[in-house]
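One structure, pasted below without further comment.
Only a single protein chain was left out; the remaining protein chains are all shown in position.
Moving on to chain A:
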Amino acid sequence: MASQTPAVVMDNGTGYSKLGFAGNDSPSFVFPTAIATKSQGGGAGGSGSGRPAVANKPSFLTGGAGPSGHLSGKRGTEDLDFFIGDEALSASAGPGYGIHYPIRHGQIDNWDLMERFWSNSIFKYLRVEPEDHYFLLTEPPLNPPENRENTAEIMFESFNCAGLYIAVQAVLALAASWTSSKVQDRSLTGTVIDSGAGVTHVIPVAEGYVIGSSIKSVPIAGRDITNFVQSLLRDRGEPDSSLQTAERIKEEYCYVCPDIVKEFSRFDREPEDRFRKHIVKHPNGRSVTVDVGYERFLAPEIFFNPEIYSSDFLTPLPNIVDTVIQSSPIDVRRGLYKNIVLSGGSTLYKDFGRRLQRDIRHMVDARIKASEARSGGAKSGGLEVQVITHKRQRHGPWFGGSLLGQTPEFRSYCHTKAEYDEIGPSIVRRFALLGGPGST
């Protein structure tokens, strides 16, 4: 143990960053991917990105001083004046700091801020010397290779990290599902339903490779559920209908029901059993009681019946999953139906997996029956549909990374600093498949 330092696993998502060491069962730090910097008061055309101003002309033309005379600025440490994570949120509430989110839609948007975000997460939170550790980072599916190269440039040239592996989040989520007892063979074929704060992706993965052409995203995710709960609370005129309260209610009370109509009648029949009261404690000591009613099952229902929430997106999630698998190559479809893996915070509702499995199975069975009827007497062997729910869903990609990062052969899959120096950033365009056949 002491001879080999554990690999650092970092999963930077749009909403939250998960940081930790390989081999642990939960990330050491989970905080918002946010960075608060000193807002520049229109400082020399700074585009609000916190970048330092650059002289208009190279310094050799102006005799070294630069026209704006910002030599004095060079001695300062303004670039170190920033906060990340929860500290960033609290700093931005005060004066002087502006908050930025360097990741948009899963992809890194502002490399300057991301570089500083990483440096702070490595040195302040994880407290490691990057030269001593291997790093496992994650990327969203369909991440352009240029982004990978930029990441590698930062990791190798700024931080001199010993080795780097960039894994696709969906593949790691599949690896995380190996902890479930339902999984017998550790295959990397399956459909990943990744639902975080901003967007829900349905990603088919065949033997560790993402089938990019079949990925579909659903514009309904955690934030929409929170908004929906909030609107229900507002409609009823509850005493507290803030976003935080809605979020708490969503996380604590919501579940997925098999049938809305039956659930409504059940609520009416046994109200004392189903209706709940949520107590909101204000920091000033007062507390308010909020009634929790139908939103308990209605909120997650927007995945299955989107028409109750949005008017422009109307396809239920099970149909999307079915379409995704049907548009994948025919020889992997069986594997994709058999291994539907959930990942991300918005898939944690009770019975979410069961409902999804039932709906997809109905669809598949109906299709098989129809084709049996058309063929006139041929019998189908049936198709297994299985949705896998497991304990590590919340930080699925991180946990998968931790699982794979602790294997002894992990280091041989990484690209090392020496290889990077030899070949250049293009080296990270390809990685051998971690956890693929023959490795575990």
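Just so it is clear, a contact is a pair of C-beta atoms (placed from the backbone, for glycine too) under 8 Å apart; a residue touches a chain by one contact, two chains touch by 3 or more; residues count from 1.
Definition applied: contacts and distances are computed from a predicted model.
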Pick from "Protein lines", "Response regulatory domain-containing protein", "P34-Arc-domain-containing protein" or "Electron transfer flavoprotein subunit beta" the UniProt protein name of the chain that isn't shown here.
"P34-Arc-domain-containing protein"
Full-complex touch with the removed chain, picking from A:D11, A:E115 or A:E263, is A:E115
Residues in chain A touching the chain absent from view:
1-2, 5-6, 20-21, 23-26, 28-29, 51-54, 77, 79-80, 82-83, 111-112, 115-116, 119-120, 123-133, 154, 157-160
